[in-house]
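Notes for the one structure printed next.
The complex is shown incomplete by one protein chain, all other protein chains being positioned as in the whole.
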Amino acid sequence: MNGPDSLVWWDWVGNHLDDIAAATSEHLQLTFYAVAIGLAISLVLAVVSLRWRRAYGPLVGFTNVLYSIPSLALFGIFVPITGFGFVTAEIALVSYTLLILLRNIVSGIDGVSPAVIEAADAMGYEPWRRFLTVELRLAAPAIVTGLRIATVTVIGLVTVAALIGSGGYGTFIRDGLSRSFSTPIIVGGGLSIALALMFDLIFIGIQWLITPWARKGALR
Amino acid sequence: MGAQGGAPVIAEFWDYVSDADNWWGESGLLFLTWNHLRLAFFATLVATLVALPPAVSLGHRRKGGAVAVGLVNLSRAIPSFAVLVLVVPFSLRYGFGLGFWPTFVPLVLLALPPIFANTYTGLAGVDRSTVEAARAMGMRSREVLRSVEIPAGLPLMITGLRIAATQVVATTTLGALVAYPCLGTPIVRSLQATRDNGELLAGAGLVALLALLTDLGFSLLERRLSPWRRSTADPAPVASIDESGLTPVT
Partner (left out) sequence: MFKTRFRWLIAVLAVFSLFAAACGDDSSDTASTGGGDEPSAPVDGPTIKIGAQDFGESKILGEIYKQALEAKGFTVELVEIGGFRDILLEAFASDEVNFSAEYAASMLEFLNENAGEATGDADETVELLQAQLDDLELTALDPAPAVDTNAFVITDETAADLGYEKLSDLPADGEGLTLGAPADCETNPFCIPGLDRVYGVDLTGGFTPLDAGLVADSLAADAVNIGVLFSTSAKIADEGWVLLEDDQNMLAADNITPVVSNAVAEAYGDDMVALVNQVSAALDTDTLTALNKRFDIDKEDADAIAADFVAGLNL
């Protein structure tokens, strides 16, 4: 008989659809802001690194340090400063995206063939226009890859963020932990995985859409 | 206590780490570090033993690349925290208790995909002309594997180990939530009991340091094994599977 002590109590799931929807919304918001802000910061850092090559090493080193700090610790460090909830979670989550995005953006731009750059210059593009319309465009696949990795990583980390009260699917996991109730744990964990996979596929799709020149049969 | 600036927090940190009592003894930082590392090492080792044979075999035959990519993406999506919480009741029921074994499971799951995927790609990605030359010289399949493919694929295998080991070292911290004495313990303690920022920073700082050292250690090993690679600030472009030298697999 399916009930509270079963692995998944389906009635509970049916009765809590609005809570699940709310948690989904929270989880998505946390992810979106973290990746969006992370992208903005990383773009700035990338431009800096491309202008001043020597800055790249230290920047990567610094973001690497941030990345290496376990999520629980990073959340814990900010709690005394910014308290519980959304803001603290966001600060830590953004930190985790920086290394991935910075490296991908820079390597993407680095990967643009010098011949193309010269051609653009020869056609009279000003440096900024060239950067935006040529280099960024060609670096887009690498950037999208970075976004893909960052998004999936952040979705997993948001579950831990629930420990500091930010909401999301982790709330279900904590609830289940506190009263030995497996259903919300499986719902929370399962949905988190599903969400991550969904975004993985979306980004693969985006990558396919924006690189017509890499598709089979395309003229080089 | 609460929203403070940086200065008093640093003072608390200094107070904590300069007190020798916090380092020695049964729940001292040194013991916790040791405990942390031994679980991380063991989990990584087991993951390697499990992942390596199939990865080598499939990589040699160049079959199953899609599986490798899929696995890695899937694993990045799985929140270790959720796995840990799910494992605990089973661990308790079957007599494995709290602490070591419930934490071991999500760590192995975390380490498997990078080791598998990078080993696979390392072997499968060996230059075909080299392999064919070896075959033409009369080497049999197993010799090709041993003398050509594995040495050529070694750098990527080490990359996989590097990524796996670093992530495992960082994630072992979660063990503190299920009573495994590790570097997560001061973090959890300070969050839930002592409210001592010094303790929090000491635990967090040590884990970060260990993770970085692990990353660095394996990086050096990678570089040693592939002297033909140009050394730049960023030796390997980040590609579609993870921060490894893998080229985008479409």
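We call the chains A and B, going by the order they appear; numbering starts again at 1 in every chain.
Everything below uses one rule, namely that a contact is a pair of C-beta atoms (placed from the backbone, for glycine too) under 8 Å apart; a residue touches a chain by one contact, two chains touch by 3 or more.
Bear in mind the structure is a predicted one, so any value in this text is a computation, not a measurement.
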Selected residue (touches chain absent from view) among B:Ala124, B:Ile163 or B:Leu177: B:Leu177
Touching the absent chain when the full complex is considered, from A:Ala21, A:Val87 or A:Ala119: A:Ala21
Touching residues (missing chain, whole complex) on chain A: 4, 9, 12, 15-16, 18, 21-26, 28-29, 32, 79, 83-84, 164-165, 167, 174, 177-181, 183, 202, 205-206, 209-210, 212
Chain B residues touching the omitted chain (full complex): 1-3, 88-89, 92-93, 95, 97-98, 177-179, 185, 188-189, 192-195
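By our rule, only the chains that are shown with their structure count from here on.
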Chain A and chain B, separation of their C-alpha mean positions in angstrom: 20
In the complex, chain A residues that touch chain B: 53, 56-57, 60, 64-65, 68-70, 72-74, 76-77, 79-83, 100, 103-104, 106-107, 110-111, 141-142, 145-146, 148-149, 152-153, 155-157, 159-160, 170, 173, 176-177, 180, 182, 185-186, 188-189, 192-193, 196-197, 200, 214
Complex contacts: residues of chain B adjacent to chain A: 1-6, 9, 73-74, 76-83, 85-86, 89, 166, 170-171, 173-174, 176, 184, 187-188, 190-191, 197, 200-201, 203-204, 207-208, 211-212, 215, 233-234, 237-240, 242-243, 248, 250
